[in-house]
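Apart from one protein chain that is not included, each protein chain of the complex appears where it belongs.
Naming follows writing order (A, B and C), and every chain is counted from residue 1.
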Amino acid sequence: MKNAPSIEEHVEMYRKMIVVRRLEEGLGRLHKEGKTRGPIHRCDGQEAVGVAATAVLRDGDKLTSTHRGHAHYIGKGLDVYPVIAEIFGRATGSCAGRAGHMLIADAEKGLIGGNAIVGAGIPAATGMALSMQVLGRKDVAMCIFGDGAAQTGICHEAMNMAALWKLPVVFVLEHNQFGLTVPSSVQSPVADLSIRAAGYNMPAEIVDGNDAVAVYRAVANMVDRARQGLGPGLIEAKTYRWEGFSTSDMGGYQTPEDIAAWKARDPIRISYDALKNEVGAAALDEIEREAGAEVAAAFAKALSDPFPAFAVPSAYAAYSGAL
Amino acid sequence: MKNAPSIEEHVEMYRKMIVVRRLEEGLGRLHKEGKTRGPIHRCDGQEAVGVAATAVLRDGDKLTSTHRGHAHYIGKGLDVYPVIAEIFGRATGSCAGRAGHMLIADAEKGLIGGNAIVGAGIPAATGMALSMQVLGRKDVAMCIFGDGAAQTGICHEAMNMAALWKLPVVFVLEHNQFGLTVPSSVQSPVADLSIRAAGYNMPAEIVDGNDAVAVYRAVANMVDRARQGLGPGLIEAKTYRWEGFSTSDMGGYQTPEDIAAWKARDPIRISYDALKNEVGAAALDEIEREAGAEVAAAFAKALSDPFPAFAVPSAYAAYSGAL
Amino acid sequence: MAMMRYAEALNAALREEMQADASVFLFGEDIGRYGGVFKVTKGLMEEFGELRVRDTPISEQAMTAMAVTAAMTGTRPVLEIMYADFVPLSLDALINQASIYEYIWNGQVRMPFVLRTQGGGGAGAGAQHSKSLDSMLAHVPGIKVVAPVTPADAKGMLKSAIRDSQPVVFLEHKLLYNTRGEVPEDADFTVPLGKAATRREGRDVSIFATSRMVLEALKAADALEKDGISAEVIDLRSLRPLDVESIATSIARTNHAVVVNEGWNFCGYAAELSATIMDRCFDDLDAPVARVTLPDMPVPYSEPLEMAVLPDAGKIRDAVLRVVK
Partner (left out) sequence: MAMMRYAEALNAALREEMQADASVFLFGEDIGRYGGVFKVTKGLMEEFGELRVRDTPISEQAMTAMAVTAAMTGTRPVLEIMYADFVPLSLDALINQASIYEYIWNGQVRMPFVLRTQGGGGAGAGAQHSKSLDSMLAHVPGIKVVAPVTPADAKGMLKSAIRDSQPVVFLEHKLLYNTRGEVPEDADFTVPLGKAATRREGRDVSIFATSRMVLEALKAADALEKDGISAEVIDLRSLRPLDVESIATSIARTNHAVVVNEGWNFCGYAAELSATIMDRCFDDLDAPVARVTLPDMPVPYSEPLEMAVLPDAGKIRDAVLRVVK
């Protein structure tokens, strides 16, 4: 099948999804223990979108993410340890503790970066694609964004320019059915947001966001087009978040039936089932154990790392200031 | 035919189009004589859109306009004299000389108002419709906006909310083929912008913007729906502006062939031809003469009116200020 | 009087004004069914229905523009913008729309809307969720900007804001929602906009503070007492219009001033305070006004970094010591 991932690639996606799941579970536990600071947005249940979409990318390709970016970060190749260290504000974090979990970047890996202004990642990726077109590079930019973000004006402006100029950018709409607490039906009058791609003469495809292989293939087709200079495309991946909007979420707006139904379609389980005939359950279980151990070790190490020391940043120091 | 204008209504539209044309020509002449101040945006050739779309409205209905609003102003019932006086900054202008031609408002007539921030009229009308829905009024709001404005983010946000909440607002896209100087093909990858209405599950119709009757009927259908609480609609009226973007425009980007082709489809001529069998050429010629005389008199009077005197406005005076 | 949290006081103000005036309606992200991320609008959708308490898409730019024109046409909208950091998206509607029409249209329209938002740091929310953009908002003519600190003011000023005939930007602070205080329950209770409040009297220096910084200034004043310095603490409450008379009266007695605002320093709100004091009180001043503000840089995430940049009682005390030395 065109652009299907290889078994190895699928196994790697499986592994990364487990890393993300263990990360989210660990954060949930530490939050309950009062050990986290600030809001944290978990993506349990929707790992396949971020992991599979980014599996298609090369290091030189750029990715912009959201406030709910853990799967995107791990997908784009970041180690879990500096991610955890950043989430806990440590000097060893990906951004030395300055960014926090919503804003993580790793420029070498092409992740630039998380963004907590909803919608802002969309023009951000589009601008990177503009840069690549001007420079004649063969890299592509990808933006992963939410169903809530699709209602922002900046989404419209960016998609219009991307399509108008045939920029090498791929838009991955992670449709998890909710904005912050409101269902998508309270945010837009259309259930399938990808219908809007026609308004930009841009191809679009809806995929099962809990099926890593389906996401990979659909995204890979769009990335291929973009890389060939044929312009942008939109993938709408339907998924669901099992947990609250963030650790501060008091819940109550997701029905137990919906959660149960979506949990029955756990993306990790779907990949497991697909892979077990190929590589055997034992190998997959071993991967799970190793991934779990990696995350546990990362938590242990990160949590004992030092906090950063404050210094006036030189780029800002030239100005009048109060320090 | 459903929602066709009566002969009397069509004659009145014919009259208003002539008023607007004479206004534009007069402004062009005075600009050449160095007697205008600031940019002035003429709408010669596209009068039918503004005049016919607003002919459908009642006084209680609200209208938001653009920087190119003369046909909208006259259509919504403003006399040409205070409009001219405002354009020339006189104390007798609709806004006492404070607004200038891009920002004219007449709250009693429901025109609130012109807007020189491209796109800003779209949420403005949507907000008025929101107010009507909250108050349970049966009035509707209308926004006339350009093909350039359709690319702004605020257009997307406003249309999404209007459709989501079934607000009583009608969007009239005056597609005159150009933004400021760039053709619409350089502004968006779709020729028919109304395709985007599907992205909001909103009805849309494309009409010949130079045919007042066609505009009237299409807009009336949408206004009816909106008034019944069935939600917003979009009319895309295809037209063309004969003159430059504004009086400061140095031109050169519109082909003589295009201009000639569109002049052959002068909206005033189209209405004249349609009406002459109904009311006779003599009556129409008489209307033209009267309209011309009215505009000429208005220019003469406005241009000899006094300028306003400056006073610190009380609503702003409470604050620290430099006067 | 009842003991209430700041968030509850706001909730009471909204409820009372909505009961009294059917043209008051609320809209904003997650304010309806969920009751708002800071729970200010809790229970209001149940009481007033979905037409008057509306959950919205994430569309701050259009929503603000809609508040302006809804207010022109018979309603009194109260818009919640979840974080002050998102207010840049509202600025076109404030600067190019709300600010101009009353004058430009020669008094034909009024725009009685309220834009509620909350800003400030200290919660580990990072560079895009911790800002105070007071100065940008207070720069816009024709708009009032207020920032109550006590629960009583929160209620009384929100009621005044809703009843005001001009646009009012109503600034809350994420660390104030859970603070408690006595609040009058009388539906007629309001607090006028435009008046500062002396929170502590003093002789040696006047500390003028905004929003949560008033609480830090009071702590600083306690510490300064031990240093032998008597500090007056004035809660400005109304950023625009500014109560210049109260400022001048205080400085006439203390001859020293420190201004505290949680926004950035350069072109910040504290700069206006400093400049206004220069305009009005030059001859009364024995030392230049000191500004205590956020340094000119993003708010970092990590706790020790965030604490290093946020203005606080310690930094206010240091500034006072420099000024009165």
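We adopt the following convention: a contact is a pair of C-beta atoms (placed from the backbone, for glycine too) under 8 Å apart; a residue touches a chain by one contact, two chains touch by 3 or more.
Here the structure is a predicted model, which means the values were calculated and not measured.
Remark: the omitted chain is touched by one listed residue; of C:M1, C:A20, C:A252 or C:A275 this is C:A275.
Of the listed positions A:A158, A:A214 or A:I268, the one in contact with the omitted chain in the full complex is A:A158.
Among C:M66, C:A127 or C:V292, only C:A127 touches the chain left out of the display.
In the full complex, chain B touches the omitted chain through residues 37-39, 86, 89-90, 93, 97-100, 102-103, 115-119, 148-149, 151-153, 179-182, 186-188, 248, 250, 252-253, 307-310, 312-313, 316, 319-323.
Residues of chain A that touch the chain left out of view are 62, 64, 95-96, 98-99, 103, 105-107, 112-113, 115, 117, 120, 122-128, 130-135, 137, 153-154, 157-158, 160-161, 164-165, 313, 315-316, 318-320. With the whole complex as reference, residues 61, 85-86, 88-89, 91-92, 94-96, 99-100, 103-104, 126-128, 131, 133, 135-136, 138-142, 240, 242, 264, 266-272, 274-276, 278-279, 282, 285, 287-289, 291, 296-298, 300-301 of chain C touch the missing chain.
What we mean here is this: only the chains that are shown with their structure count from here on.
Seen from the Cα centre of chain A, the chain whose own Cα centre is farthest off is B. Between the CA-based centres of chain A and chain C the separation comes to 35 Å, rounded to the whole angstrom. Averaging Cα coordinates per chain places chain B and chain C 40 Å apart.
Of all residues in chain C, those touching 2 or more other chains are 56-57, 59, 61-62, listed in ascending order.
In chain B, the residues that touch at least two other chains are 153-154, 157, 160, 164.
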